[in-house]
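The complex appears here without one of its protein chains, the remainder shown in place.
And then subunit A:
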Amino acid sequence: MVDHFKIARPLEFYEKFIQQEVRPDGRELGEFRSTVCNLSCITTANGSALIKIGNTTIICGIKAELASPASEEPCKGFIIPNLELSPMCSSRFRSGPPGEQAQVASQFLADVIKNSKCVDLETLCVESGKLVWVLHCDLICLDYDGNITDASILALIAALQTTKLPKVKLNEDTDKFETFESDLVSLALLSHPVSTTFSILGDQILIVDPTSEEESLSMGTITIVALVDKICMVYKPGGNPIASEQLPTLFERAIERGKEVRSLVDKTFSSAS
């Protein structure tokens, strides 16, 4: 009976739960699913991380490559994030060139790195005007159950934290650059941005960390990327309008979530190394 109700009238089914301030999976409205993180799981990559938020699973691998810098910014390296949403993770995606959602998510990741200034691109410079590091960050969604924004940012930043780059020196006899794979230097992260996504259900109700079911019922999302005590991005692409009085509680939740995630990643990081 319950199943029939859920299939026939999914929104009403949800509203029955929301009235009791609980969600069908037992979470409160402001509660995240359990977050699991596994660092340096790909040994062949320079840095990697596997993140699970509930059933949503994203793996990130970082590969460093040497390249010549752009002529207008000769002492800056590059970080190129790319999220792949393959048909493996959900039936809603097709194979072939990246779809719109994947492109927008990849651009969002690039914006987060740029705005949070978590990596100083000048530290990726080997020799100004000649050689810089390019960090190709490939993220693959293994299981899609909503909220890939939070999961992919978490995976990307965690992977950057584990990234180690080999030393590069100029060999003066041959006049060529040589890498020393045995001599690795960790990448310095200047900040740790953490994102929190809210879904707008109905007119006014905001729920944190939506599953894919909740995403399909929602009337818009808001993503807040928080630094320790500041905000670095707020992104609400359309959807049901919200009152400005609602924003402060969202910011509070985002900053609190930032603390939770940072302590989780730091704990995993220190236990691994």
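Here are some notes:
Assume contacts are C-beta pairs under 8 Å (C-beta built on N, C-alpha and C of every residue); 3 or more make two chains touch, one makes a residue touch a chain; residues count from 1.
Methods note: contacts and distances are computed from a predicted model.
Not shown: a single chain whose UniProt protein name, out of "Exosome complex component RRP46", "RBR-type E3 ubiquitin transferase", "Calcium and integrin-binding protein 1" or "2Fe-2S ferredoxin-type domain-containing protein", is "Exosome complex component RRP46". In the complete assembly, the contact with the undisplayed chain comes from A:104, out of A:36, A:104, A:170 or A:188.
Of the options A:38, A:86 or A:115, the residue whose C-beta touches the omitted chain is A:115. In the complete assembly, the contact with the undisplayed chain comes from A:236, out of A:6, A:130, A:236 or A:262.
For subunit A, the list of residues touching the undisplayed chain reads 100, 103-104, 106-108, 110-111, 115-117, 219-220, 222, 227, 229-244, 247-248, 251.
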